[in-house]
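Structure incoming, see below.
Yeah, one chain of the complex is gone here, protein chain that is, but the others are all in their spots.
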Amino acid sequence: MEHATTGVAILELSITGAILFSIFLARGGREFFLRKIAAFSVIDDAIGRAVEMGRPILFSAGLSGLGVTFFQALAILSYVVRRAAEYGVRVIVPLFASEVYPLTEEVCKEAYRAAGRLEEYNPSDVFFLSNDQFAYASGVVGIMHRERTATHFFLGDFAAESLILAEEGHSVGAVQIAGTPSTLQLPFFVAACDYTLIGEEYYAASAYVSREPIIVGSIKGQDLGKIILLLLSLSGVIGMTLGGKIAIIFQNLFR
Amino acid sequence: MEWLIQLRQIKRQWIYLSLAVLVSIPLFFKIRLPFFVGPQAKGLYEAVKDLPEDKVVLLAMDWGAATKGESMWQAQAIIEHLFKEKKPFVILGYDIQGPQLSEELAEKLAKKYGRNYGEDWFNVGFITGGLPLLLRMAKNFQATFKQDSVKRKPLSTFPVARRIKDINDIGLIIDITGSGTYGDWITIQTTYKVPLAVACTAVITPDLYPFLDSKQLIGMLSGLKGAAEYEALIKGSHRKTTLKMMMSQSMAHLLIIILIVLANIGLYIERRRRRSG
Amino acid sequence: MRIFHPVKDPTLLTVYIVASLVGSFLVLALMHKFLSMRAKGRFITALTFLAGFFYSLEFFLPAKNGKNFLTPWVEPVGDALAVIGAFAFPLGLISLAVVHWGNIRRRREGWYFSLFLFIAMLAMALSAFLNHYAHLSLAKKIYSCLFDGLYIPLGVAMMSTLAFYIVSAAYRAFRVTNVDAILMMGAAIIVMLGQIPFGMWLTSWLPMQGIVSSLRIENVSNWFMTIVNMSVQRAIGFGLAVGGIAMALRVWFSLERGMQMGGK
Partner (left out) sequence: MVEVIVTWLAALATLGIYSILYKENPIYRFFEHLFIGLGLGWTIFEVWKDVLQPKWWTPMVVEGKWYWIFAFIIGSLYYFIFSPRFAWMARLVISTLMGLSAGLVFKVTAAIYIPQIEASFRPITFHPSIARGINNLLSTIILLCVILYFLFTVSHEKQPLAGASKLGRWFIMLGLGAMFGSTVMARLSLFIDRLTFLLHDWLKVIKF
């Protein structure tokens, strides 16, 4: 699809409108309810565990390149590094895509500044490891064993190497929290990690972690967007069931 | 009873060792677990046998070294069956390596069945242009390909190539693929009603079931299992090897299921002990 | 625009290039001097906002026979992004080199492994360049040993460890502990049995056609994959689509706290 057809434009812009409107409400002071999700409440406990054991935290954004998946991983990394900096715990961040190295470096430095510990910031905890999928996996596994990391965060795009990281991570005895939009890897993270953010829970992570009103507003917008898609899908089912001209309308909705 | 409870905490090194041992046993010794040939493999087998005399088979080799572990064994079994039944065929493919690797397979098998390039099969190699090229080929096969990819000669020099003027001379299309290339061939199938079968890697199988359900595909080989089933059907020269590999797969799958059962037995006993204890 | 015409004459070309370098240096120096930190921050945020319009407008603006006024720029911008990304690679390389050079300099435990890393890197880079550009036969042999003998097999071997990990993960995860684990285990075992000849043999006594045939293991397994799994994947996909758009909007309008390059 090189350019948006009218149907696609209307759909995507209405979802965008729902999100921006909710953010506008939130900016105006409107409060939104957020239901409890197990994985988020344990992020702080997982950081606390590393503090108790005095061992570093490992944060891997998998194979993410510059894109929305990586930005969400960064939003959580910024929170994790800030909390860890308050307790003087190292966060080791091996990277797969060299083009995201400067951005990651900047975000971690800002997190230490926000925690008021800028002088303790060690730039060599964030480094580009490899842009080969399995060389990256073998390197991260080596770090897990040698640095004896206590807590692992796997947040970002993942492919087949997800199970290597999760299984070796478990064998090191670390608490593991995973989240990814790569649905093909969800079964392995759910099987091998302690907590897994499923599907869109990944994109709600920064709201749950920061509890910032504007971000929570955008989550409300996400819910409205999902309801739009759900109603569209259900009406499509009804349309196709009725058949005839209505069915044809729905078949060509996005042509 | 104590060791039963330990069943739920078997050290992972023992699990890995047992996997390595169980998988290599069938490669050394003759292990015969029950082997069942599925309906989709039979569908392809019948389609090749029922191919009318005046028709040619089209083999689309859309695979490469990356999926050699599954696609090569499928291509090898299909080519051997076509040689055995003396059914003429043409090789082409969207993947640079596919037609080349299959040509090597064909030459090796041709010696065994006394088949000759140009009379029993020919190869037009790697094709670019996607669906538009296939549609042009369907209307005028000779004009679409200037020369074959092995001898680099015009198609008219090969008797088997002269038999294909357009899509009506093709009695069966088989797409051996490691990716989504079957979509183009399904379009050809629905447009010209030519029987179509797909031999795919195991990962893609779920995507093909809708087309089997709607009879757009008359047969399918799924991963190494499909190759082993087809080798068994045609009593091919690699049926022992593919069967051995399938036995390794079966042994490994059974190991997983047995481990799951053992773990839950240990868990159950431990929980009952805790409740009564 | 004439100014952007290629310049064939080498001296004129160097003049243009040097002029651009000096010009950019001046502009940056002036901005550095005269813009306050706050003004720089607002300029950066404005740039983020503006940059967000390029691809979105190109996608949404109506296109006459596949093109609107932004479409011709998509490919050059794509190439520029690739080139700028390529310039970030040496920076990434430096970050890794600093870590490993630190190990060697301070003789930290296992420092010689870092030495191997540098040796392997230089050997591969040199042999690849010499083989590709200078066509030296010795370089070709070394390159073949390093690439076909080590690099590719290491990747394939590392991926094949997944066979071991999938067994230990299944052993650990599929326990009758809660509803989630039971359901996941049940579906996994059915689909696993549906894939191996032994499994299909278990229900091969059921008839081929008719309602009862749907109880054959391969049909049940296929039903799980094509109905249950596909619908679940589709529903998760809808959520990810909306979540992705929300995340993009938060970055586009600099709302994510930790990532405001322009500062608060």
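Chains: A, B and C, in written order; residue numbering restarts at 1 for each.
In this text, a residue touches a chain if its C-beta (ideal position, glycine included) is under 8 Å from a C-beta of that chain, and two chains touch if they have at least 3 such contacts.
This one's a predicted model, so the numbers in the text were calculated from it and none came from an experiment.
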Q) Which visible chains touch the chain that is not shown? A) A, B, C
Q: Would you mind spotting which of C:L30, C:A125 or C:V212 touches the chain that isn't drawn?
A: C:A125
**Q.** Absent-chain contact - pick from A:A39, A:V141, A:C193 or A:V209
**A.** A:V141
Q.
For a quick check of understanding: of C:L81, C:L136 or C:V212, which residue touches the chain that isn't displayed?
A. C:L81
Q: Provide the residue numbers of chain B that touch the chain removed from this figure.
A: 13, 16, 19-20, 23-24, 27-28, 69-70, 201-203, 205-206, 213, 223-225, 238, 241, 245, 248-249, 252-253, 256
**Q.** Those residues of chain A which, in the complete complex, touch the missing chain
**A.** 1, 4, 8, 11-12, 32-35, 37, 66-68, 71, 99, 102-103, 105-106, 123, 129-132, 134-135, 138-139, 141-142, 145-146, 168, 184, 186-188, 190-191, 198-201, 204, 207, 216, 219-220, 222-223, 226-227, 229-230, 232-234, 236-237, 239-241, 243, 247, 250-251, 253-254
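Criterion: only the chains that are shown with their structure count from here on.
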Q: Select the category (line, ring, star, complete, other) that matches the graph of chains linked by touching.
A: line
Q | Between B-C and A-C, the pair with more C-beta contacts | A | A-C
Q) When the mean CA coordinate of each chain is compared with the mean CA coordinate of the whole protein, which chain is closest? A) C
Q: Quick one: point me to the chain whose Cα centre is farthest from that of chain B.
A: A
Q | Length of the line joining the C-alpha centres of chain A and chain B, rounded to whole Å | A | 38
Q: Take the average of all CA coordinates in chain A, do the same for chain C, and state the distance between these two points in whole angstrom.
A: 15
Q: Please report how many Å separate the Cα centroid of chain B from that of chain C, as a whole number.
A: 30
Q) In chain B, what residues contact two or more other chains? A) 12
Q. For chain A, which residues are shared contacts with two or more other chains?
A. none
Q: Under the touch definition given earlier, write down the residues of chain C that touch chain A in their complex.
A: 58-63, 66, 68, 84-85, 88-89, 91-93, 95-96, 98-99, 102, 110, 154-155, 158-159, 161-162, 165-166, 168-170, 172-174, 184, 233, 236-251, 253, 255-259, 261
**Q.** Contact footprint of chain C on chain A as seen in their complex
**A.** 2-4, 9, 12-13, 15-16, 19-20, 23, 66, 68-69, 71-72, 74-75, 77-79, 82, 95, 98-99, 101-103, 105-107, 110-111, 114, 123-124, 126-129, 132-135, 137-138, 146, 160-161, 163-164, 166-168, 170, 181, 183, 186-188, 190-192, 198-200, 202-204, 206, 210, 212, 214-215, 218-219, 221-222, 225-226, 229-230, 233
Q. Of all residues in chain B, which touch chain C in the complex?
A. 8, 10, 12, 15-16, 19, 33-36, 38-39, 202, 205-206, 209-210, 225, 228-229, 246, 249-250, 252-257, 259-260, 263-264, 267-268
